[in-house]
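The structure under discussion appears below in the form of structure tokens.
Missing here is one protein chain; the remaining ones are kept as they sit in the complex.
We just call them A, B and C in the order they show up, numbering each chain from 1.
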Amino acid sequence: MSSESKFGDYGGQFVPEALMPAIEELTDAYERYVIDNEDGFMDEFRRRLAEFGGRPLPLQRADQLSARYDTEVYLKREDLLHGGAHKLNNALGQVLLAKYMGKERIIAETGAGQHGTATAMAAAHLDMPCEIYMGETDIARQRPNVFRMRINDAEVNPVTTGRGTLKEAISETMRDWATTVETTHYVIGSIVGPAPFPAMVRDFQSVISEEAREQIVEKTGGLPDAVLACAGGGSNTMGAFHHFVPDDDVDLYAVEAGGSSLSVDEEEGVAPNSASLSTGDEGVLHGARTKLLQDSDGQIMESHSVSAGLDYAGVGPELAHLVDEGRVTPVNVDDDTALEAFHRLSQDEGIIPALETAHAFGYLERVAGPATDDRAAEPRDEHHDDLGDTVIVNVSGRGDKDLETVIEETQKRDLDIAPDMSIFNEIGGGI
Amino acid sequence: MSSESKFGDYGGQFVPEALMPAIEELTDAYERYVIDNEDGFMDEFRRRLAEFGGRPLPLQRADQLSARYDTEVYLKREDLLHGGAHKLNNALGQVLLAKYMGKERIIAETGAGQHGTATAMAAAHLDMPCEIYMGETDIARQRPNVFRMRINDAEVNPVTTGRGTLKEAISETMRDWATTVETTHYVIGSIVGPAPFPAMVRDFQSVISEEAREQIVEKTGGLPDAVLACAGGGSNTMGAFHHFVPDDDVDLYAVEAGGSSLSVDEEEGVAPNSASLSTGDEGVLHGARTKLLQDSDGQIMESHSVSAGLDYAGVGPELAHLVDEGRVTPVNVDDDTALEAFHRLSQDEGIIPALETAHAFGYLERVAGPATDDRAAEPRDEHHDDLGDTVIVNVSGRGDKDLETVIEETQKRDLDIAPDMSIFNEIGGGI
Amino acid sequence: MGLERAFADEPAFVPYLAAGDPDYDASIEYVEALARGGADVIELGLPFSEPIAEGSTIQEAVVRSLDAGMSPDRFFEFVEELDVDVPLVCMTYYNLIYQYGSGQGPEPFVEKAAEVGIEGFVVPDLPAEEAGPLRAACDEYGLDLIFIVAPTTKGDRLASMMDQTSGYVYVQARLGVTGAKDDVDDATEESLARIAEWDVPKAVGFGIKTGDHAERIVSAGADGIIVGSALVDIVAEGHENGDPADEVAERLEGKARELKAGALRGAEQQATAEGS
Partner (left out) sequence: MGLERAFADEPAFVPYLAAGDPDYDASIEYVEALARGGADVIELGLPFSEPIAEGSTIQEAVVRSLDAGMSPDRFFEFVEELDVDVPLVCMTYYNLIYQYGSGQGPEPFVEKAAEVGIEGFVVPDLPAEEAGPLRAACDEYGLDLIFIVAPTTKGDRLASMMDQTSGYVYVQARLGVTGAKDDVDDATEESLARIAEWDVPKAVGFGIKTGDHAERIVSAGADGIIVGSALVDIVAEGHENGDPADEVAERLEGKARELKAGALRGAEQQATAEGS
């Protein structure tokens, strides 16, 4: 592990001066505890990740998908992590680090609520008071996750500014931190924010690829040809990629949310997608230089995705750098394809994925799926119409949180693959 | 493993003649594949349980609970199994067995929906058509689980007879089976029903205690003093007990749902609890002789529990036998205590348990918790006011499915320990 | 000397009704109407809360009867009160038999049944393997215990069942649960062929709905027909429409006549076939 604060030109620490000492303190703690395993921090982290989190998690061969795509498809099962997504790897690491640093209070932002629930669980587990900032809109559309946070005794602070989503919640959490920095640790939920967060979050998440690399070698005797992961901020992505980065023959695909369209509405400042790696350009947001969805003035756009957890205008600086270097291929999958993939994985493999995760499978279908009329019209990506013989897809989370959204969005679309839901009409109660 | 069809006087095969050949065929398959590992059945089962299910699952020391109860409390984390409860151990085993038997179709009953979702997942995973019978009332109060089954492409058949709950769903599934027995396997969800189900389901679930026994020895150098598990039908219970049964020094506690009261209303045929081991008597239900909640005529009572998964008038015959033998101690915990325990585990350990599971923790609190005014009034159980120095509690499932119920039931009761939920009023949308 | 006598001269018509459906008094009338309509044996259902072998028609009858207060003791009163000159069989589930009186076994129930004039039992959830105690009690009190042969019953099971059944054997016409169906299943003929050698009368049930059905079943070799759901349907319809009990009773009697007539026609054909 290394404590990079820059990735090429990306990264850095663009934060109010009041936060700089905290960030220096955190950098120091990160280097001592995480990188140098001082006081056995990493041992305790790994023990708790095993006992509390349930690691190691399986790498499963997907029988039906392997047949469908005529390639060996392996699933890295982060959906089985306590809490239902990869988010706990990071949350547990940071809350434990805060404890080692002598902090007394945890704050975090959350969009879909996955990072918030993971942080709330980790804080309860480690007996730390915890407050979560969450946009009002997100609170309304992610109620089960709000319940879970409250039930784990975390405060949930509604953020009413702006559109009331993740972007505003991050800003608000930074504000809290600027006021309480001496006693409080801010648990950022992805590989974004000022250094050392991007490197530190990646290190906590890199257990994914550490395990996956060993497991694939054990199962197949070699490395995979490709690793696919969805990318919002990019923490499951870098987690799944990290230990494969030095393996030049392993192609790495970061699958972003194509939303409803890749085009943007400059006038309204709205991008109907969250494809910052594919379509964004360089700028500074939430403490780091990275690729962003922004208008020509540099104002941040409202992003969009059917999956709340990918709905973010920025992306981790390390991913931006690896894309520029050509090491990671950014691709994207639109809402429709992601929904289809959600149903396919649920029906064919008995795994209900998070909508975020479904994007990665949507890409698999687009590249390796059987030809369809639709697909003939939209030509396959030229350079990667073949993912190779062995593909790992990171199943970043489970879809329990997305059931209502999926049903609503599926009904809007009339997808062939969707199961009939009329039982709910018969029994009454509406969706 | 052994293929007992009777446990003392309990068990047997009280089913319509049309089912007897199927049951004989199943007994034969059980003996060959499960007990004798023919064609490597058990190897495949265990491999899939690992890759698809996520086993082995951790045995976690609960730091805060250990401090609270001044005893080493270990949690067997079945909540981390794919699907969120121990139910998959059995469902995967049975669906795989059906495949080995050449069956083409899976049916199952479900109450809380946990067994139904587990079966739907297993069937999707193994590419088998699947239909789930579920009472109308349960469909209405367990909507997320119904969504999950449909999303895994299982049919959900509403059962409109009676009160529309588990009891009726079991009867209805037996009726389907009696019609389709040649092509169809009925996946029973607990250690109930005619032989060979009780022994077979126990064998599939016994992986819980197989792992737990090894883990506790590895962690503490010895056996635990007590194992606690909630008991509805009793599958997580026997799963958690099985490999400890020969260890006479390990006390086994089956914690039933005490509901709102242990007394019954003969007139209405209603027992406001599901404490069949503690208060029921011998009779025949759903194919087996066991302990039941019944009126003096032998009509089956409507049981009750705040947790849908414990809400069943019968119990597995093997448990009934072990209780009569004195090997298992039946105890019970009422709705209030279970709700409190739900909040305690969520807040203190960062694990949101299923309401079923919460009953086991409720018993821990009652026996080992700090003295309270309430508790002084109701004297502790005389014989087990001390669980010993090391206790394993089986965390049979996670509580995501129970969030709405918990909030509703908590608000009715005004429990001290409950988190404030007013954020939902501020943001609007109601519960 | 047992229920065999009801099959001695001509094919027997064996109707089923749930006792107490939709209420005690109407049910008395209905059962009596069946007797007038030509019943040779009547199967009276004592409702159990979990009737796992019944289709929805009879299941709903069970619910109506329980809601109207039926219980084992009321059932025995019911039987005593009936004014019919036909042998009566009690059809119920094992738990009610087991719990009666002591809660320790079937004997008190059988004793009481014998006392009120019941002559036999059909217990759908009691396979031969578990029937020892009930068989013994029946023998003690001189009652018949009728077993059900399913389309799936073969080989050893079939043999052991032959040893245990008495009065008649209930031949299940098709897989599944009770319920009126429109066709006659091939399974029926196969089942009858499998037990052709047995020396108890063979009554076929499950799904018989009309005189024509009855005719075909008997011509295929049955010694009697058992009809439940088609009759319960009439009760249910009358109940839903709020028809007076005597009208419903009349309809039941008419249906009984139709079925009995069909059975008789079937017997003639069988005789013809045998004669040729």
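Throughout what follows, contacts are C-beta pairs under 8 Å (C-beta built on N, C-alpha and C of every residue); 3 or more make two chains touch, one makes a residue touch a chain.
Model, not experiment: these values are computed from the prediction.
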**Message:** Based on the whole assembly, the unshown chain contacts which displayed chains?
**Reply:** A
**Asked** Which listed residue (A:M149, A:L285 or A:V393) would be found touching the missing chain in the intact complex?
**Response** A:L285
**Prompt:** Which of these touches the unseen chain: A:P21, A:G40 or A:G222?
**Reply:** A:P21
**Item:** Residue of A:S190, A:S274 or A:Q294 touching the missing chain in the full complex
**Value:** A:Q294
**Request:** Kindly note down the residues of chain A that lie in touch with the hidden chain.
**Result:** 12-18, 20-22, 24, 161-162, 167, 170-171, 174-175, 178-182, 269, 281-287, 292, 294, 296-300
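Keep in mind that, in the parts below, only the chains that are shown with their structure count from here on.
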**Prompt:** Fewest touch steps from chain A to chain C?
**Reply:** 2
**Prompt:** Of the chains shown, whose Cα mean is nearest the mean of all protein Cα atoms?
**Reply:** B
**Asked** Which integer distance in Å separates the CA centroid of chain A from that of chain B?
**Response** 34
**Prompt:** What is the distance in Å between the mean C-alpha positions of chain B and chain C?
**Reply:** 38
